[in-house]
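What you see is the complex with one protein chain gone and the rest in place.
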Amino acid sequence: MNASVQHESKTHQAVLRVQGISKSFGDNHVLKDISFDMQKGEVVSLLGPSGCGKSTLLRCINWLEIPDAGHIRLNSERMGYAVNGTKVGDAQLSKMRSKIGMVFQHFALWPHMTVLENVMASPLHVQKRNRKEVEQEARAVLKRVGLEDKINMLPSRLSGGQKQRVGIARALAMKPDILLFDEPTSALDPMLVGEVLEVMRDLAAEGSTMVIVTHEMKFARQVSSRIIFMDSGHIIENRSPEEFFDNPQTDKAKTFLHSVQYK
Amino acid sequence: MNASVQHESKTHQAVLRVQGISKSFGDNHVLKDISFDMQKGEVVSLLGPSGCGKSTLLRCINWLEIPDAGHIRLNSERMGYAVNGTKVGDAQLSKMRSKIGMVFQHFALWPHMTVLENVMASPLHVQKRNRKEVEQEARAVLKRVGLEDKINMLPSRLSGGQKQRVGIARALAMKPDILLFDEPTSALDPMLVGEVLEVMRDLAAEGSTMVIVTHEMKFARQVSSRIIFMDSGHIIENRSPEEFFDNPQTDKAKTFLHSVQYK
Amino acid sequence: MNFYDYLSFVYGAVSTIGVSFIAIIVGIPLGLGLALLRWAKVPLLGKCAYVYVSLVRSCPAVTLIMLIYFGLPQFEISLSPLVAAMISFSITATAFNCEIWRSALLSFDRSQYEAAQAFGMNRWIRFRYVLLPQVWRSSIPGLINEMTLLVKNSPAISVIGLLDITRAAQRIGARTYEPIPPLLVGFAIYIVIVMLLIKLQKHLEVRIRSAQEPL
Amino acid sequence: MNLSDFQIIYDERDSVITGIQTTLSLVLVSGLASVLFGLILTPLFFSKVGWVRGSIEWLCSAMRCSPFLLFVYVIYFGLPSYGINFDKYTSGLVAMIVYHSAYMAIIFRSAWVDIPAEILEAGTAYGFRGATLIRRIIGPLLLMRAIPMVGNQWIQIVKDSAYLGIISVFDITAAFNSIQSIYFNPFVCFIVAGLLYWVFCLLIELIVNLVARYARERIA
Partner (left out) sequence: ASTVDEIKAKGTITVATEDNYRPFEFVQDGVSTGYDNELKALVEKESGIKLEQEIMPWAGILPGVQSGKFDMALSAVMVTDQRRKVFDFTTPTAASQTYFATKADSDIKSGKDLIGKTVGAETGSAFLLELKAYDKKLKDEHGEGVGKIVEYHGYPEAYQDLALGRLDAVVNTDITLRSLMEERPGVFSLGEPVGEPGYKAWAVKKGNEAVLKVVNDAMLKVRESGEMYRLQEKWLGAKNEDMPLDVN
C-alpha cells in the first residue's frame, strides 16, 4: 500500500495509525490488510460501495470489533494492548476508547437520558471528572451545535437532525483525539441533512481530526483533506479529493462515482 | 388558483380533477382548498418541504383519507360518492380505488406473499379476473420492471430497489388510470435509487399518467410535464419544470430549491 | 405405586390434555372475534370485550372454576365437572387469546393494510388475504405459549374433583403416606407435555422466521 | 342470589379481611422479591461461564414447565423429608418467590436482548463497561422496557396466590370457600372473590400504566 509507505516517515506526529488490519466473519473476508495514517487536523472521507467494509473498519479502530491481524495505534499507543505487549483488560480498554469519539448512523443516543445527560454521561461516569466542570463544558458544546434550548429534552422529542447534532456533541464532550462518523446523515430526511453537515464542516474548519463514512459526495469533496476509497476489503485509492473526484484511477472508483452521481 | 382555471375548458378529457380539497387533523389545517387537473399522459411532480401535506393530498386522492371539503373526480366519476350523490359503501369504494395505483415510500408489500402473489393479489381477489390471464399479465409486468427471475421469492429476500420495483409492478397490474408515487426512492440506499427511477422514467415515456412526490430534483425536472409546488397546505406554484427550476416565482420555492440542492 | 396408580396418572394426563385442548379449540376463534371487536373499536361491543378480558384475566383459575361449578346451579344450569372445567378453561383461553390476537393486530404494519385498501381490497378481502395470514403466523408462538399456561393451570380442575395429574399424585401420596414419589412422577408428566409444546413452538417460530422476515 | 347473601359475607367480614390481608401481603412481598431476584439472576444468562448459563437456563425452564400447584406441593410436603420444614405461609411465599423470580429473569433477559444493539454499542464505544454499563445504560432501559411484561407477571402472581388455599393458606379464595361451605351461597361468594381479584389487578394495571407512560418516551 503506497499510502502507508507515503506517511511512514511522519510516524511520530500521526494521531492514528492503522497497520495491516484484517478481519473475517466466518468465511467472509471483510477487511484485507488495511493500512493508513492520519495526521492531526486531517479529515479523511472513507468511501466505497455498500458492504465493502467501511463500518467494520471504523469499529476495528475503536476495538468494538477485534481485528484478526494488524495494529491500531492512537497517539502511538496500541489499541487493546499494554506497553509490554499483553492484552489489556476492560478497564484499560475503556480508557483508550474514551479518546475516540464515535457518531452513529442511527444516532444511538441513550433514550432514557436527556440531551444534557447524554452529553455528560461519559465524561462523568467514565472519565470521572468533576460534575460542575463537565456540565459547563457540556452546555458549551451543545451551544456549539446549536442546541442550547433543547438541553432538558429527551431524545425522542427531537428531530433526526437534532438527534445527530446531540450525537456529535456527545462525542465532542469527551475531548477525543479523533472523531469517527459512520454515515451520520444517511438516516436523515433530505431536508435535515444540511444542519448536520454544517456542524461537521465547522468542526473540520476548526481543525478536528475526523474519519467520515458518507454518501454525500459534494460534502466529502469540500471538507476532506484526503479520500480513501475501499472496495471489497481493500483500500484501492487514497488521494486528495480533487484527484479522486476529477480523475479516479481505478475502474471501481469510476463505476462508484458514476452510480452515486447518476441521479 | 390559476392552475385549475387554466384547464377548466378541457374538463371532459381530464383523468383526474382535484377540486377545492381541504383537510384538517384536529387544529392542524393540512390541506387548504387544493385544486388542479391532470390530463391523460401527464406526469406531475409534487414538491414541497416536509410536512406541507404532499402525502396527505395523495391519500385524499384515493380516499384513504377523507377530505373535509372538496371533490376528487376520476374520469369524471366522483370518489367516495355514487351518481345520485350518496356516500358509497366499502365495496363500491374498493372498486373506485382499484383504478388508482399507489406506490409507497416503504414499499408496503405484503410480506407473506411471493413477488408474483403480491402482483396478482389485487387483479385476482378484487377485480376477480381469470387466474391464468392474470398470471400471464403479472409475469409480463414483472419482466417490464426487470424482475422476471425473482418471481417466486418473498419480499424479505429482495433489496430495497427490487422491492420498490415490485411495488410498481403491483400497481401496474391493476391497469390503473393513474399512478401515485409517494417518495418512492427515499427509503432506498443511494446506490439503489437509480434502478427505480429508470423504471419510472420508462413509464413516463410510455404515456402513463402519474403524480410523483419526490426529493430527486434532477429526476423531477427530466421527467415531469408539470411541477406543483406546495407550502403549508397551499399550491403556490403550478408550472412547467423549466419555468419552476430556472425561475421560481415565490420566495418559498427559492428557499426550498436552495435547501435541497445545498448538499 | 401399583398398576392402578399408574392408570390414574394416565387418566389424569388425558383429562389435563383434553380440557386444555378443548379450551384452545374454543378460545382461538372466539379470542380472534373479541380481538377484532377491540381492534376495530366497535362502539359498545369493543368496550364489553375489554371488560370481559380484564375481568377474566384477573380471575384465578381456581376461583373461576368454583364459580362455574358451584355457582351456576343456582340458575338451574347444572354441569358435570368435566363440562364445567372445559367451560371455565375456554373462558380463560378466550380472554388470553384475545390479547394475543390483539397485540398481533396492533403490531401489524399499518401501511401494508393501507396498501390493501389502496389496491381496492374490501374489508373481507383485506382480512382474509392480508391480515389473517400474517396475524396468524405472528400469533402462533403466543398461542402455543398460552397452551402451556393452560396445561399448567389444569391442577385447578382437581378442586371440583376431576382427576388430573396433580390430584392423582396427591391421592396416591395420601394413601401411601409417601408424597414425594408420586409428585415427582406428576412433575415428569407435566415436563414432558410442556416440553413438547415448547418444542412445537420453537419449531414453528423457526419456520415462520425463515418464511417471513420483517420488511 | 339476594341481599341476605351479601349480609352473610358482611357478617363474616373478619375472615374476608384476613383473606385479603393474606393475599395482599403474599402478592406484595413475592411481587417485589421476584423482581429483585429476577434482576439478580438476569446477568447470569449472559455469563461467560458455561455452567452458570446452563444452570440458570435449566432452573428457568424447570419453572416454566411445572404447574405452580405442583411446585407448591413439592415445597410444602416434599422439603420436610430433607429437614426443611416451613410453615404453610412461608412455604407458599417461598414457592411464589422462587417460581416467579425465574419468570422475571426470563422477562428481563428478553428485554435485555431487545435493547437496540447500537445503543449498547454506543455505551461501549464511549468507554462504559461492566457494572457502570449495567447501572447507567442497560439497567434503566431494561427496567423500563420490561414494565408491561412485569405487570402481566404481577397479575399472574395474584392469580397463583389463589392456589395457596389448597395448602391451607387462608387467602381470599380460601376465605370465601370457607364461607360458602358453611352457608351454601357459592355464587355470591365466588363472584365477590372474583371482583376482589379484579380490583387487585386493576390497581396493578393502573400503577403499571403510570410507570409505562413515564417509560414510553425513554425506551427508544
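Letters A, B, C and D name the chains as they come in the text, with residue numbers starting at 1 for each one.
Here, contacts are C-beta pairs under 8 Å (C-beta built on N, C-alpha and C of every residue); 3 or more make two chains touch, one makes a residue touch a chain.
Predicted model, so just to flag it, every value in this text is computed and none were measured.
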item	value
Chains on display which the left-out chain touches in the complete complex	C, D
Sole contact to the chain not displayed, among D:Thr22, D:Ser66 or D:Asn177	D:Asn177
Subunit D residues that touch the omitted chain in the full complex	77, 80, 85, 87-88, 165-168, 170, 174, 177-178, 180-182, 184, 186
Residues belonging to subunit C that touch the chain removed from view	2, 4, 7-8, 69-70, 73-74, 76, 78, 80-81, 158-161, 170-171, 173-174, 177, 179
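Note that in this section only the chains that are shown with their structure count from here on.
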item	value
Longest centre-to-centre distance from subunit A, chain (CA-based)	C
Geometric centre distance via CA averages, subunit B-subunit A, whole Å	39
Shared interface positions of subunit B, touching two or more other chains	none
Subunit D-touching residues of subunit A, taken from the complex the two chains share	62, 64, 90-91, 93-95, 97-98, 100, 102, 104, 106, 108-112, 121-122, 125-127, 154-157, 170, 174
Complex contact set, residues of subunit C against subunit D	54-55, 57-64, 66-67, 70-72, 74, 148, 151-156, 159, 165-166, 169-170, 173, 179-180, 183-184, 186-187, 190-191, 194-195, 198
Partner subunit B, residues of subunit C touching it in the complex	109, 111-112, 114-123, 125, 129-130, 133-134, 137, 211-215
